[in-house]
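The complex appears here without one of its protein chains, the remainder shown in place.
Chains: A and B, in written order; residue numbering restarts at 1 for each.
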Amino acid sequence: MAVPADRKYAKTHEWHKVEGDIVILGITDHAAEELTDITYVQLPEVGRKVSAGESIGELESVKATSEFYTGISGEIVEVNEKLNDEPGLINSDPFGESWLVKIKPSEMSELDKLLSAEEYQASIS
Amino acid sequence: MNAQKEEKLIFEQSIEGACAANLPACDVPEIKPDYSIPPQLIAETAPELPEVTESQLTRHFTHLANRMMSVDANFYPLGSCTMKYNPKINEWAAGLEGFTNLHPYQHIDDVQGALELMYNLRKYLEEIAGLAEVSLSPAAGAHGELTSVMVIRGYYNDTDRQRDRILIPDSAHGTNPASCALCGMHTTVVKSTPEGLVDLADLAEKVDEKTAAMMITNPNTLGLFDSNITEIARILHDNGAQLYLDGANMNAIIGRVRPGDFGVDIMHYNLHKTFATPHGCGGPGAGPIAVAEHLREYLPVPQVERKDDKFILDYARKKSIGQVRTFYGQFSVLVRAYTYIRALGAKGIKQVCENAVLNANYLAKCLQTHYTLPYNLPCMHEFVISADRQKSRGVRALDIAKRLLDYGIHPPTMYFPLIVPECIMVEPTETETLETLDYFIETMQKIANEVISQPDLLHSAPLTMPVRRVDEVRAARQLDLRWKKEK
Partner (left out) sequence: MSYIGTNDKQAQAMLDKIGVKSIDELFAPVPKEIQLTELLNLPAALDDISLQRHLRELASKNNNTEDNISFLGAGSYDHYIPPVVDDLANQSAFVTAYTPYQAEASQGALQAFYEYQTLICQITAMDVCNSSMYEAGSALAEAVLLARDVTSASKVIVTENVHPEYRSVLATYLSSLPMTIETIPRANGVTDMKMLGEKLDDDVAAVIIQQPDFLGLINQLDKIADIVRDKKALLIVIADPISLGLLKPPGSFDVDIVIGEGQPLGIPQSFGGPYLGLFAAKEKYLRRLPGRLVGATVDEQGNRAYCLTLQTREQHIRRERATSNICSNEGLLAIRAAIYLSAIGKSGLKQIANLCFQKAHYLANKISQLDGYELKFDKPFFKEFVIVCKKHSPAEIIEFARKAGIFAGVDLGRWYPELSDCLLIAVTEKRTKEQIDNFVEVLGQIK
């Protein structure tokens, strides 16, 4: 799968997509594949203030757990409740329906420090 | 083990009114329970337990037993688990009425035989460890680890309070960091060298005035004895820290090398590994700990002692960390281990480790033609191979494990330690015959050929077990942890 060009990436395999004044965050197909079938997602609480680089939740497969991090500071404004029932979405549609959280950034320019699609692609191949 | 159709749950076999026990009628005058107990605390109906006849019960649990692999029926080369044969005389001893029907609070004069056995086992384990004193209290290896970390912490509470950090190698068992965390200790990982040993430079860098101890498994989980062990001990001791030995791999060295002689200050045993007590589908085990002189007074209570000609339980140890379990230890497991040691004697014990090491080296040598051996021989009682060659053909270590089941062999430990890709960790133990070892080698070679000729077969293995490959993802996503009537 090609890495979508419309978003910014963290080295820890999260994507960040800007939609208006909100940043949507998910994990890449590469990370989802490495984790194998996701069985459980622990999402942060809405309203939590987070800073760039912070661990904000956890993904579980049968034999592994992995934290996920935010590449941008701000406040969690929404989490993807759908993942509670269908954690497998992360494997089937990592760049689409299976976004993890929406963040209202305190400093949008922090995104500039993250990787472009091209840079990310290079980092994993 | 024979493949059979699905076995219904015991609940689904229930026949109203059936009971597999013939219980007595009440022979004393009865009173109504609500005569004394408040009615709101009395159950209106009995719990919905299954109701079956004795023959139904027997069939059911016999069928379940038939859906198992076990050491008694199969080669079981599970690395770091020491699945050796469990001699039947140990079971016989543990089943003696004078041991099973003993209450922990009987009069001390009525339990002298039990205490004598515990005391002598304690002494034997002290001798085998080359350390000053053993506590038999801990219930399992991880419990022994936890107890040991508590002992270390107790010691530093008296001497050097700031030491709250424990070093562990990157190949350590998961119980090591988990035990430290339970005691509020922090862990720092020490790297391994490409040869799989502790990286001395990294150790020297990470040890400091806050280091309480290093937890080390030696031989380590790769089956390698760390030749630098005395140097590791020196580095730790020079920095005022303790050397802790995870005794999971004692089967490699008992009778030939004593941890106390290579600088260990504190260690745990796994009686269910080294001393042939059975694993029981996960337990009970027993995890006695041994300590050097300076840590003795911190051991848990009670301690079994000999006073004149009498054996006693000593609770009056001022600096003890306290009790780590109810009562005194996994007594019937201790009886088995004691019986084992008495059957073997010193010479027999030495033969255990020598033949365990011989068998492992023989397997490793013969397997290296078809699988990658990431570390040089000789190994100790176990070794790792990597299925990286097979992975490049699309077959993973897991597939190989599942295929072994079809050949009647329980797979080795898979994917551990984490530092070897597609890791397969093999521990044959000393009790296997050459014929069994050769059968394993042939089978592994056959499977390596199947990887090339029919990889799909491996992906669908096992084919001959009571069930095909189990859907663990579904089990985790759609949790079903108990039967319910409505279903």
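Everything that follows uses one rule, which is that a contact is a pair of C-beta atoms (placed from the backbone, for glycine too) under 8 Å apart; a residue touches a chain by one contact, two chains touch by 3 or more.
All of these numbers come straight from a predicted model, not from anything done at the bench.
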item	value
Contact footprint on subunit A, counting only the chain that is left out	40, 60-65
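To be clear about the criterion, only the chains that are shown with their structure count from here on.
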item	value
Chain centre separation (subunit A, subunit B; CA means) in Å	39
Residues of subunit B that touch subunit A when the two form their complex	415, 472-473, 475-477
Subunit A - residues contacting subunit B, complex	37, 39-40, 60-63, 87-88
